[in-house]
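Of the protein chains in this complex, one is absent; all others appear in place.
We call the chains A and B, going by the order they appear; numbering starts again at 1 in every chain.
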Amino acid sequence: MKKLGSQTVKFENPPSIIGTATIVGPKEGQGRFKDYYDLILKDSIYQEKSWEKAETKILKEAVEMAIKNSKIPTSKVEYFIAGDLLNQIISAGFAARELGLPFLGIYGACSTIAQGAILGSMIIDGGFAENLVAAVSSHFCTAERQFRFPLELGNQRKPTSQWTVTGAGAMVLSSNIQNPRITHATVGKVIDMGEADPNDMGTAMAPAAVDTIIRHFQDTGKTPDDYDLILTGDLGSIGKDIAEDLLKQKGYDISSKYSDCGVLIFYPEQDVHAGASGCACAAVVTCGYVYKEMLKGKYNKVLLVATGALLSTTSSQQGETIPCIAHAISIENL
Amino acid sequence: MDFVMAFVVGGLICLIGQILMDTTKLFPAHILVLFVTLGAVLSGLGLYQPLVDIGKAGATIPITGFGHNLVTGVIQDVDQYGLLGVFTGALRSAAGGITAAIVFGFLMALLFNPKSK
Partner (left out) sequence: MPIITKEQQEYKNFAKSKRPKPPLLKNMIMAFIVGGIICTIGQFVLSFFISRGLTPGQAGGPTSIVMIFIGAFLTGIGVYDKIGKYAGAGSVVPITGFANSIVSPAMEFKREGFVFGVASKMFIVAGPVLVYGITSATLIGLIYYLLKLL
């Protein structure tokens, strides 16, 4: 049996991450991980006619770069698993139109990169493919106009609000044996603690992250000591604080090795309030910083817990609370 | 003196808006709707005109002044045309502002694009 406990999978032949690529916007390029991105755009419209076209283009180029970095010919890539934040995941669908790869479109809001990695790993460990690529994108300007307000509207952002990352991250997964590898995956349940404020996603998502982390430890029998780094997706400073406290209350002290991609991407002086968010948030940190530092051996055991808020403007306007999800993957050098 | 009073009255109206925005979950759009309605109601009760007398532009430039303007027009037209005035007054008196907003809005949209952030 490859299944551990109720929600976790232990891969028999852990799939390898054989190549990654990240593309980010100019603001992200001034942030903490500026040396880890493959391409930093000078302008987030990227010579396109609309923000949506720009997002499609960065997703497509990130996938092409990742395949190139993996040294596998494109003809050997069997699936393209991708998602984004836009209605009907148009960035992913339109990138797939350009790429011409068999496409599985997925949606997990900002947790999508972990969802893609889990499904991809299952496909590979299940023997249904040898190589595939999982990718996501998000774009500040496309997300703002879909979820919030026109860019030029003179409104004040709340201190709890987060800044959608402009960027794309792609990883090529393979049955070829090389480090780092995806060893475990914990698929999260949708948790809704009754938060309804779309300007405060961190608070809404933290309980989902906590639920998945505890489930992961219980299912695998691992403890926080089994990891060098535990990274949540985009809880931001408020959500991270809450998650840490909730875990401590439940008897798991992870504070010494815990961080959050949303907290890390931008420097505090970049004025993003509670931090970063968006599909690309967890993706560019994982495919950029984490992957490259794992290759160098700075980290050997990383738990990525990507978080997503499964709301829409319609559900928000109808007064619904925010259902949230978190998926965990263990990435290890074996 | 008019300038000082305009500054103070206009500033205070905006300050009330800020308190509402920061202490409730209201969005700027809610504030605008609330204030225009509030301006209209205060005007109907005869309470807004005194504020205009004190604050001048400080009371007419905020969106509450727009509500006041609509009501002033309605009341004038009711006096002049009776029941028909109920339907013509508001837009007649606000015609300049609304037309300017639509035409300049359209023009600016033709000329400019949103900047990347």
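The working rule: contacts are C-beta pairs under 8 Å (C-beta built on N, C-alpha and C of every residue); 3 or more make two chains touch, one makes a residue touch a chain.
Predicted model only: the values in this text are computed from it and were never measured.
The chain that is not displayed touches the following shown chains in the complete assembly: A, B. The chain omitted from view is touched by exactly one of A:218, A:259, A:300 or A:321, namely A:321.
On the side of chain A, touch with the chain left out of the figure occurs at residues 49-50, 145, 149-160, 192-195, 200, 203, 206-207, 238, 241-242, 245, 274, 319-321. Residues touching the missing chain, restricted to chain B, are 2-3, 6-23, 28-29, 31-33, 35-37, 39-41, 43-44, 55-58, 60-67, 69-71, 73-75, 77-78, 82-83, 85-87, 89-91, 93-94, 96-98, 100-102, 104-109, 111-115 (touch as defined at the top).
Please note the rule applied: only the chains that are shown with their structure count from here on.
Those residues of chain A lying in contact with chain B across their complex are 27, 43-45, 51, 140-141, 144, 150-153, 155-156, 197. Those residues of chain B whose C-beta lies close enough to touch chain A in the complex are 21, 25, 27-28, 114-117.
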